[in-house]
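So that we are looking at the same thing, I have put the structure below in structure tokens.
Only one protein chain is missing; all other protein chains are in place.
Per-chain residue numbering starts at 1, and chain names A, B and C are given in the order in which the chains are listed.
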Amino acid sequence: MQLSGTHVLNAPVGKVWTMLMDPVTLARIVPAVSSLELIDDNQYKALAEIKMGPVSGSFSGNLSLLNIREKEGYSLHVKQASKIGNADALINIALKSLDDDQTELTFDGDARLSGLLARTGQRVISGVANTLTKQFFANFDEALSNEMNSVE
Amino acid sequence: MITYPFEYKRASSVAEAVSMLAEGGKALSGGHSLIPSMKLRLNMPDALVDVGRIPELKGISMDGDELVIGAGSTHADIADSQLVKEKLSLFAEGAAHIGDPAVRSRGTIGGSLAHADPSADWPALVLAANATIVVTGPNGERSIPSTDFFTGLFSTALNDDELITKIRVPVSAGSKSTYQKFAQPASRYALVGCAIVKQADGQVSVAFSGVSDAPFRDTDVEKNLNSGQEAGPVGKGQSIMSDNFASEKYRVHLASVYLQRALEAVA
Amino acid sequence: MQVEINVNGKARKAEVEDRTLLVYFLRDTLQLTGTHVGCDTSSCGACTVHLDGVAVKSCTLLAAQADGCSVTTIEGMAKDGEMHPLQEGFRECHGLQCGYCTPGMIMTAADLLKRTPKPSETEIRFALEGNICRCTGYHNIVKAIQWAAENTAAPMLADSHLWTNDVVVEKVVETE
Partner (left out) sequence: MSNRYIGESIKRREDKRFITGKGRYTDDIVLPGMLHAHFVRSPYAHARVVGIDLEEAKAMPGVIAIYTGDDVAAINGVPCGWQVNFRNGETMREPKHPMLIPTGSTAKHVGDAVAVVIAETKDSAIDAAELVMVEWEELPAVAAPADAILPDAPKVHEQFPDNKAFDWTFGNPIEEVDAAMEKAAHITELEFINQRVVPNAMEPRAYIGSYDETSDKYTLYTSTQNPHLIRLLMCAFVLGIPEHKVRVVGPDVGGGFGSKIYHYTEEALVTWASKQIGQPVKWTSDRSEAFLTDAHGRDHATKAEMGFDADGNIVGLRIKTVANMGAYLSTFAPAVPTYLHGTLLQGLYTTPKINIDMTCVFTHTVAVDAYRGAGRPEATYLLERLMDLAALEMGRDPAELRFQNFIPPFDGVEQPGYQTQVALQYDSGNYEAVLKRGLEMLGYENFRAEQAEAAKTNKILGVGFSTYVEACGIAPSAVVGALGARAGLFESAQVRVQPTGKVSVFTGSHSHGQGHETTFVQVVADKLGIPMDDVDLVHGDSDTIAFGMGTYGSRSLAVGGSAIVKSIDKILEKGAKIAAHKLECAEGDLEYAEGKWTVKGTDKSIGFGDVALTAYVPHVYPAGLEPGLDFSSFYDPANFTYPFGCHIAVVEVDKETGKVTLKRMIAVDDVGNVINPMIVDGQIHGGLAQGIGQALFEGTIYDENGQLTNGSYMDYCMPRADDLPMFETDRQVTPCPHNPLGVKGAGEAGAIGSTPAVVNAVIDALWSAGHKPKDILMPLTSERVWEAMN
């Protein structure tokens, strides 16, 4: 499953970077992850409840940050297992400061599915990818605006 | 194949169904989307509320200028209805293209809309027809315009504790309509489904299934056509699906071809 | 839960799990093994039976949903030792080979002939959209259905009671 997207976030790159490095925020914005628990440097135990139409399931696995480049980006490796199948996603996230208040976030990666998900989900897989992408950015925007509001 | 265990409850009225849904679980109508996914264990509700025998959900009638279809009407009920054929042939034509005969005999319009499969046929039909989805929840009844109903992949404006009770569709004299479908050869879902309603004054509404994460009205195409222009590109701004049977590029092409075929059919 | 389903003219009561599918109620509980399971996705039609006289896929229906209804399976298609015209047609035209899809095919075809007593080839093929056969290439199945349509008076086909053990159960909507 190919995952890619670009989105302009209304925040300076420093702010976006801080949020990306914060496990609480990360858990809130990464679809298919609902909680993160630090187990090692940049490695987390990840849990999720996913519900997408006919598919629902609880996933557990881990999330790790690799290739960390301060304010430039990192690679996000999410491995999730469930009864209906497993997912293994490696996503490269890159930040580009547009101006003092805007940051462009680009990601590009691939999620490998196995089990029932791979076998029976083909028909809607691109829709799922699109939906996850949209969710990711919407979550980020929401987290940002929450953050801004709390600052105000 | 067997589903996970769940509790089966049968509701005899809308009120009872809504109160049962408030305790959790999913509504079971024809079950032709829900049960297959539960058998594959992709879905595991704790309870199913069978709404299949609620008399209020049945029946097709006219109410003023609106055709009112009970949400529990099966695809076959609608395909075979003399009233639907007369007043809104689009729905009869579209319903006849869903699944296979056994699916049409059990699957319901309400169940299909609630499931909101991006490749199902009903969503494009209700969108093009400007239908209103009437739902009942703990706080009573509300009406959702079809254009607000589909919110994403398998996602709708329907809350978990609400039940679709009927679909109201405006019917206007002199309108023409069609549903043109290119079926995925294995599942027979729409790779592209294009529904068009053309009013007597020539204004068209155009909706697609199968093309994007969610069914949609193509407002750009409508704007172009309604101002006498060529249709222009289909699915602008939509995230186009791709799968083993149709890449993004091919899907968009098919959508354009099927739009043209639909326009010819209502010319 | 307890269900009571009239199967092939006989009232059958049984305790089933809530999740029991109608096809397993028929096969495992009642040992009516003529109804088959060929897929997991409601695609193949091997499990087709009649529910209150209408063809349905019994793998996509809970036994609970059939509670109080009437079900006809392939075992109920012959009456008093006399074959249903479709059963005759399938034999006459070699409409079956391994026989696995056959009960579902016959049940689907019976539904078609009730609605459309003299179907065209196209109508027959369209009606079989939900039934997969791997043996016959469908050629002789189409001919078998045409044979049944040609060799039976339309009213006979339309009124399944003349041929099957279909029992019309007054559908009672349960109140309190």
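Observations on the structure shown:
Following the convention adopted for this analysis, a residue touches a chain if its C-beta (ideal position, glycine included) is under 8 Å from a C-beta of that chain, and two chains touch if they have at least 3 such contacts.
Fair warning: this is a prediction, and the values are worked out from it, not measured in the lab.
The chain that is not displayed touches the following shown chains in the complete assembly: A, B, C. Residue C:106 is the one among C:5, C:56, C:71 or C:106 that touches the chain missing from this view. Residue C:77 is the one among C:77, C:113 or C:149 that touches the chain not shown.
Residues 17, 19, 27, 31-41, 43-44, 46, 73-75, 77-78, 83, 87, 90-92, 94, 96-103, 106, 121-122, 124-126, 128-129, 131-142 are the ones on chain C that touch the missing chain. By the touch definition given at the top, chain A reaches the unshown chain through residues 83, 85-86, 88, 112-116, 118-120, 122-123.
Although one chain is not displayed, its contacts with chain B can still be listed: residues 1-2, 4-5, 40-41, 182, 185-187, 244-247, 250, 253-254, 257.
The criterion applied here is as follows: only the chains that are shown with their structure count from here on.
Shown here, the protein chains touch in a chain-like sequence that does not close on itself. Each of B-C and A-B has its own count of C-beta contacts, and the greater count is at B-C.
Rounded to whole angstrom units, the spacing between the C-alpha centres of chain A and chain C is 49.
Chain B and chain C have centres, each the mean of its CA atoms, that are 28 Å apart.
Separating the centre of chain A from that of chain B, both taken as means of CA atoms, is a distance of 31 Å.
For chain A, residues touching at least two other chains, in rising order: 120. Touching of two or more other chains is recorded for residues 41 of chain C.
Partner chain B is touched in their complex by these residues of chain C: 1, 17-19, 21, 24, 37, 40-43, 45, 48, 54-57, 59-62, 64-65, 108, 111-112, 127, 129-131, 171, 173-176.
Contact residues of chain B toward chain A in the complex are 33-34, 36-37, 40-44, 115-119, 152-155, 184, 187, 189, 212-213, 239-244, 248.
Contact residues on chain B toward chain C in their complex (touch as defined above): 1-8, 10, 12, 28, 31-32, 35-36, 39-40, 48, 50, 52-55, 99-103, 105-106, 186-188.
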